[in-house]
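Note that this complex is displayed minus one protein chain, with the remaining chains in position.
The block that comes next holds chain A.
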Amino acid sequence: MVRFEDVVLRYGKGPEILKHISLQFDPGSYHFLVGASGAGKSSLLRMMYLAQHPSDGRVALFGRDIAGLSRRETALLRRQIGVVFQDFRLLEHLTARENVALPLQISGEAGARSAKDVEELLSWVGLADHMDALPPTLSGGQQQRVAIARAVIGRPSLLLADEPTGNLDDRMAVRLLYLFEELNKIGTTVVIATHNESLVQRFRHPITRLSGGEIDSSGDSAAAPKREAP
C-alpha cells in the first residue's frame, strides 16, 4: 500500500529532515507513527498524500511509483486517500456539513444518499448540533472532528491522520480511534502520527518511531517515549 525506499527529504537547500527512510505498510494494516516534535512525522505523511515529493529515493502508493504520475492520475489517487491534516485545513466559508461533503462533491458522488451519510457521520463525532456552523465559530476540538469526518466520508483505502486527537479530551480521542479501528476492519490502511503515547499503548498496532530523521525502531510493542531535541 505504502512503500518508501531510501527516501531522503530536504526542504529547499536545507538539512536532510528525513534520511534514508525505507518502510512498507501493507494493505489493511494499521500503524502508529511516533516521534518528538519536529522529528518529521508530518513531512513523512506529506509524501504519502502526494503533497511533497522526496528529494531522493522512491515512494510507491497502491503499487505505483508516484514519480511518473500525471496531474490527473495524482488527483484520482488522492481520492483514495483520506487525510486529517495537523492544522485541519477546513474551508472557513463552508459549513461543517459542506466541508465534510466536499470530497464527495469533488469525486462526483454527492447526492441525497451522501447528504444523509454526512449527517450521520457528523452526529457520530458529536457535532449533531453544529452541522451548519462555520469552522471559525467552532472550538479546536470541534474543528478537528470536522476534519476527521471529512477524511473518512469517502471511505478511503488509505487513511493518513496527523495528530488527529491533539485537541480532544481522552474520551473523544478514544472514540475516534475506534472509528479508525472500524475503518481498518473494513480494509482501510490506517497511519496515525501522534505524540500521544498513552493512546498508542491502548491499541496493539505496529509503531514506527522517527528520530533524528531516521526510523529508530519498529515492532509490535510501543517502546517508552524517548526525549530528543527536535
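The rule is simple: contacts are C-beta pairs under 8 Å (C-beta built on N, C-alpha and C of every residue); 3 or more make two chains touch, one makes a residue touch a chain; residues count from 1.
What we mean here is this: contacts and distances are computed from a predicted model.
Participant: What name does the UniProt record list for the absent chain among "Chemotaxis protein", "Pyruvate dehydrogenase subunit beta", "ABC3 transporter permease C-terminal domain-containing protein" or "NAD(P)H-dependent oxidoreductase subunit E"?
Facilitator: Missing chain, UniProt protein name: "ABC3 transporter permease C-terminal domain-containing protein".
Participant: Of A:22, A:105 or A:139, which residue touches the hidden chain?
Facilitator: A:105
Participant: Out of A:95, A:142, A:165 or A:208, which is the one that touches the chain we can't see?
Facilitator: Candidates A:95, A:142, A:165 or A:208; residue touching the omitted chain: A:95.
Participant: Residues on chain A that touch the omitted chain in the whole complex?
Facilitator: So the residues of chain A touching the unseen chain are 49-51, 53, 71-72, 75-76, 78-79, 81, 83, 89, 91, 93-95, 97-98, 102-103, 105-107, 131-132, 150.
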